[in-house]
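The complex appears here minus one protein chain, its other protein chains still in place.
Our next item is chain A:
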Amino acid sequence: MAYHRIAALVIRHLYLYRRSLPRVMEIIYWPFLDLVVWGFITVYLATFQGQMPAVVTFLLGALILWDVLFRSQQGITISFLEEIWARNLMNLFASPLTPSEFLAATMVMSLFKVTAVSMVMSVCAWIFYGYNVFIIGLWLMPFIVNLVLTGWIIGVFTTSLIMRFGQEAEVLAWSMVFLFQPISCVFYPMEVLPSWLRAVASINPAAHVFEGMRGLLATHAAPLSSLSLASGLNLVYLGAVILWFHHTFSVCKDRGSLVRVGE
């Protein structure tokens, strides 16, 4: 891996944020809007149950963590789409840049987005709802790391599909992650799922993160088993999707479709 090539690609993407309002909105406006809507829902539900602190803690915490996963996936996939829209893939892959360096750069961009969005959401949640995301304590970090990894897995998987199937698959960049939402058990416990869907959710690392978060907030018990499961699954899936990305890259080069992605 050559770090200067990864840095070049990251700088190329950061240049885009200098003068693009829609890209800045993606980091500030949409997460803020999400938070406002879910915040009001939370307040409304709390008036019914009379348990406002618990509901706020569960729902707003889940929302912020879900956005970590969502933005982490978007960071990867949108960075790839930016190259397609700019018809820049040929310039990049005719340079010494390797597919691994390309992926590494998209992962750095993903971290940039996650950090920016998490800061915006945490500050807004605190200002508007008095919600302190750090109520979860030090366990917040391993939760976030695991959700970032899950986002990368979905992002690399989606990117491979777009590379393989071209522009027609672009819509997956925004929709794929929502396929995982019902089985990520973001806003409800895994036990409410029917047994067959629970089996599917149990192999989804994100579901274990959200289970762990709820368990921690309810009982204050260390979520070691949830985090171990999530980390193990994440590492296996991440290795598999990276291999699959390389395989797809090689197939596209063989079919001559790499330079035609987006046409």
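What we mean here is this: a contact is a pair of C-beta atoms (placed from the backbone, for glycine too) under 8 Å apart; a residue touches a chain by one contact, two chains touch by 3 or more; residues count from 1.
Everything below uses one rule, namely that contacts and distances are computed from a predicted model.
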UniProt protein name of the chain not shown, from "Iron transporter FeoB", "ABC-type transport system, ATP-binding component", "Cytochrome c oxidase accessory protein FixG" or "Inosose dehydratase": "ABC-type transport system, ATP-binding component"
From A:Leu16, A:Ile135 or A:Ala169, residue that would touch the chain that is not displayed: A:Leu16
Contact set of chain A toward the excluded chain (per top definition): 2, 4-5, 7-9, 11-12, 15-16, 19-20, 82, 86-88, 90-98, 250, 253-256, 258-259
